[in-house]
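Only one protein chain is missing from this complex, and each of the others stays in its spot.
Letters A and B name the chains as they come in the text, with residue numbers starting at 1 for each one.
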Amino acid sequence: MIPLSYYLAFTAILYIVGIYCLATKRNMIRLVLGIEILVNAANLNFIILSANWKTGFVDPFAHSIVIISTALAGCISAVALTIVVYAYRHYGTLDARKLRRLRG
Amino acid sequence: MRFDGIEAAGLTVAILAVIVSCVFIAQNSFPTPYSTPPLKSTQSVGQEVSKFMWESRSLDLIAQALVLFGAAVGCLAILRSEKDEKKVKSE
Partner (left out) sequence: MFTLPIDTLIVFTVTTPFVGWIERKLHRKIISGIYAAVGFALSGFMLYQLSSQALSSPMVVPIHAGVFEACLRVDALSVFAAAIFLAMGFLVTVYSLKYMERDTGLSLYYTLLLAMITGMLGVVAAGDFFTLFVFWEFMCIPSYVLVAFRKQQWEPVEAGFKYLVMSSAGSATILYGMSILYGLTGTLNFAQLSVVMTSAAANVWGYVSLAFILIGFGVKASMFPLHTWLPDAHPAAPSSISALLSGIVIKAGAYGIIRTLFMIFLPSRFSWQIALAVFAALTMTYGNFAALLQKDIKRLLAYSSIAQMGYILFAISTTTSYGLTAGLMHTMNHALMKGLLFLCAGAFIYRAGTRNLDELKGIGHKMPLTAVIFTVAALSISGVPPLNGFVSEFMIVYAGVNAGMLAFTVVMLINILLGFAYYLRLIKIIVWSTPTENVKKVKRAPTLMLLPMALMALSCIIIGLYPAPFIEMASKAAQAVI
C-alpha cells in the first residue's frame, strides 16, 4: 500500500501548480483552468483523507462534500467563462496583461 | 521564445514551494482523525454516498441548487441584450 504522505505531496504539488498558473499565465481561459486545478487539489485531498480512518473504511461524508463542491466549481467557471466571452467580444484579446489597465 | 520575467520568477518560487512542501510532508506524518468512525460500512462506497447525501446533506444540496440558479442569472445578466446601452453615462 502506498503511504498517505505520497498522496498528500501530490495534492500539495497540484495546489502549487494552480497558484503558479494564476500568478504567471496571460491567457484568461488558463486563469479559469488554474482555479479549477486549485479546487480539484482540495477535492482530491478530501478523497484521500476519507480513507484515513482505518483499513477498509471509507467515509461517505467526504465523498458527498466532493460531489457538491464539484458542482460549485462548475458554477464559478461558468460565470468566469461568460465574462471571458464578453471580454473577448469587446476587446478582441484574451491576454490578461493587455487588459491590465487598472493600477491595483 | 522570449524571456519572461514573471514566468521565470514564478517557476523558481513554484519549484522552491514544491521542495519545501515535500520536505514538510515527509517530516510530519499526518495523524488519523481524533474522533471515532461514525458508521459501519456494509455496502459499497457508491451506494453509501448517495444514501448519506440524501439523508444528511439535503440542506447543502438545496443550497447548491440555489448556487446553480445564481450562476445562471449571473450569466444572463452579463450576456443581456445591449440595445440601449449607449444611454448609460460612464461612471
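Here is the rule we go by: a residue touches a chain if its C-beta (ideal position, glycine included) is under 8 Å from a C-beta of that chain, and two chains touch if they have at least 3 such contacts.
Computed from a prediction, not measured in an experiment: that's the story for all the values here.
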Touching residues (missing chain, whole complex) on chain B: 28, 30-31, 33-35, 37-38, 52, 56-60, 62-64, 66-67, 69-71, 73-74, 76-78, 80-91
Chain A residues touching the omitted chain (full complex): 11, 15, 18-19, 22, 28, 31-32, 34-35, 38-39, 41-43, 45-46, 48-49, 52-53, 59, 61-62, 65, 68-69, 72, 75-76, 79-80, 83-84, 86-87, 90-91, 96, 99-104
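Note that only the chains that are shown with their structure count from here on.
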Chain B-facing residues of chain A, complex: 4-5, 8-9, 12-13, 16-17, 19-20, 23-24, 49, 52-54, 56-61, 63-65, 67-68, 71-72, 75-76, 78-79, 82-83, 85-86
Chain B - residues contacting chain A, complex: 4, 6-7, 10-11, 13-14, 17-18, 21-22, 25-26, 29-30, 32-33, 37-38, 41, 45, 48-49, 51-53, 56-57, 60-61, 64, 67-68, 70-71, 74-75, 78-79
